[in-house]
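Of the protein chains in this complex, all but one are displayed in their positions.
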Amino acid sequence: MSAIRNTFGRVSGLVPFWVWCLVWLLAAIAFGFIGDEVFSDELYDASITTLGYVMMALGLNIVVGFAGLLDLGYVAFYAIGAFMGGWLMSAQFSDRDIHFLVSDVTEKLPGIHLNFFLVIFLAAAVTAFWGAVLGAPTLRLRGDYLAIVTLAFGEIVPRVFELSESGLFGIGSTNWSNGRQGITPVDKPFAPIPGLDEITRLDITPYFFIALFMVVLVLFLNFRLRDSRLGRAWIAVREDEVAAAAMGVNLVRVKLWAYAIGAAIGGFAGAFLGVYRNTVNVDQFEFGFSVFILAMIIIGGMGNIGGVIAGAITLSLFERFALPELNPLTQSLIDFDITAISFGIFGFFLLAMMILRPEGFIPNRRRKMELHEGEDDETATGPGDESLYAVRG
Amino acid sequence: MRLPRVPAMSRSTRLGGEVMADLLVATNVTKRFGGLTAVDNVDFAVPEKSIVTIIGPNGAGKTTFFNCMTGLYKPTTGKVTFDGKDITAKPPHVVTQAGVARTFQNIKLFKTMTVLENVQVGRHARLKSRITGMILRTPFVRREEEEVERRSRELLAIVGLERRRYQDLASSLPYGDQRRLEIARALASDPRLLLLDEPTAGMNPQESDELTVLMDKLRTELGIAILLIEHDMKVVMGVSDHITVLDGGQKIAAGNPQEVRKNPRVIEAYLGSQA
Partner (left out) sequence: MEAASIPQTPTPPQRKLGDVLRDNSLWLIFGLVLVLLAIIDLKEQDNILPLANNIKDGLSVGTIWALIALGYTLVYGIIELINFAHGEVFMIGSFITVSLFVTFGLTEDTALFGLIIGMFAALVIAMLGSGVLNVMIERVAYRPLRGAPKLASLITAIGMSFILQNVGLLWRPTPDSAPDLIKSQVELFTLFGVDVVRSDVFAVAVTIPLLFALLYFVGQTKYGKAMRATAQDPDAARLMGIDVNKTISLTFLLGGLMAGAAGLIYALYNLTIQFNQGFTAGLIAFTAAVMGGIGNLKGAVVGGLLIGFVQQTVESRVDNGSAWAPAVVFAILVLVMVFRPQGLFGEETREG
């Protein structure tokens, strides 16, 4: 395994980074055009949702991988982004009549209908705000306390949507979420450019390219931030908060930025997924999703951008295909529907991963060091963190 | 038996012929943890460009005092000013921005970062890049990043770390070099006062000498005042302009090295603690 990695490392070292990016990009574009013919329609559809998940993983990677803030409630941002899409691109608020840069057909529909490309950025901005709001109370919490609070938020936010079918918390009478039915249909993306001006749900190729475009933007953001002073500050904060603060890092500001940007990306992707699936429904937002995205980062190698992408693609496709494909085999051999234990297999996978290879398959050298630090210490009884008490900050 | 208070240093001090203003002034600083008084009513001052050392038996409250100065702890009572500005109980990053930097007793380097990256983080407080700039990598940001790297390399050279090690992980450095790296990192914020917590701990005599030379260099070439906690008496006597002695959280003596060495209370504190 490491032999493969070493050769890969050596080969990739020969070629400048931007060439690699170009190669991957071209491969993706090629897939975009011929994917549904060379492979199945199902795979093509899965690849589009996978691109959405890749964005989410990259977003969560900023919070968990870079800044080291254990966030178990990422699904909240998915929900906010998706509902933003639902509110601003559907007939949900049919008593209003606002249109902006939409297709002629949509122009005539009641409700709020804004241009998709505007909406995804609006969703990102709004979600960023909520990321900071939900992150603020957690700033002085450590490790598992932080995780539980973020988990609680991840439960509260979808429930707020669920319980706001007639009025927010029952106040007022606006139907914010349409309860169990959800908001459907949602507008298709539109831009007065050939290729994007007549998008239907029959040909999903435009969706692929839109998603790819969004992924490229998110990647760009990731790389730039990682190599900036904020990125360095994040890693310092993750490593040693006390030392980071003593070096002049404003812990509050740096952590809030991590939450805000991570959330923004979640909302960005969430809006897209809501549009692509043509429905926004509270049932889509569950704790399991937060763990799903977290698992992508863990498998891929936390903090390592390439690893996270690989993890996202792997897990997404595995979830979609591996078990259903395996099913006929297990049915015939031992008469067992293997998809019934997909949840359990996922759990087992998490377990095995953390025990055997917590740094992920394509580890960031930092993470590998951090995670194996306590290994030779057989006498340890407690977790390896040094600072037990939250330092003011 | 309550020991009579030792008077604080006067506001300006003669130092090598020049009169220096006090840079850091601590007045009546006390730190209590529940029932335990770790620092008891300490007055203290560090003049510009001087090297002041705090000594005392183990457990005397030295590091706690440091932590009170730098915002890691909130003093229970008392006031700390730096360059005239009140920095009492301000968060650590504000203290650093004001011009105070520090190292730690157990080295707190960012172990998974490289040597160079550690120093670059140290410069965080002085950088002005903003989010949009970072994302777009504007010329301003590019220039700032170049300056950071250049300055970091400079500082690493000043503390005497070899260039070929700059991309190594900080944790791969030998102990003595790690201490130097920590100092370089602290220097990156352009401090006017550097707090060093037992910088020669674990060093051999030659390394200690080199560190002494470095401290003097920092003072004369960079004009930085240094406040030190030290146990190595050779270093203390050799480099200090002024020594303060803490015992049991209280200040029991202060003066220049000759005065302190002969002070009976100091001798008793050290001998007494060995009994």
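The first chain written gets the first letter, and so on, giving A and B; residue counts start at 1 in each chain.
Note that in this section a contact is a pair of C-beta atoms (placed from the backbone, for glycine too) under 8 Å apart; a residue touches a chain by one contact, two chains touch by 3 or more.
The structure presented is a predicted model; accordingly, all values stated were derived computationally and were not measured.
Participant: Which one touches the absent chain: A:L43, A:L109 or A:L141?
Facilitator: Candidates A:L43, A:L109 or A:L141; residue touching the omitted chain: A:L141.
Participant: Among A:L43, A:A91, A:A152 or A:A191, single out the residue that touches the unshown chain.
Facilitator: From the options A:L43, A:A91, A:A152 or A:A191, the contact with the absent chain belongs to A:A152.
Participant: Give me the chain A residues in contact with the hidden chain, please.
Facilitator: Counting only chain A, the missing chain is touched by 70, 72, 137-138, 140-141, 143-145, 147-149, 151-153, 155-156, 159-160, 162-163, 170, 287-288, 291, 294, 298, 340-341, 343-351, 353-355, 358, 370-371, 373-375, 377, 379-385, 389-392.
Criterion: only the chains that are shown with their structure count from here on.
Participant: Would you mind pulling out the distance in Å between where the CA atoms of chain A average out and where those of chain B do?
Facilitator: Result: the chain centres lie 43 Å from each other.
Participant: Which of the residues in chain A end up touching chain B in this complex?
Facilitator: Chain A reaches chain B through residues 220-221, 224-225, 228-230, 232-233, 235-236, 239-240, 242-251, 257, 365-367, 369-370, 391-393.
Participant: So in the complex, which bits of chain B are touching chain A?
Facilitator: 70-72, 74, 91-93, 96-97, 101-102, 104, 108-113, 117, 120-127, 129, 131, 134-137, 141, 144-145, 148, 169, 171, 185-186, 188-189
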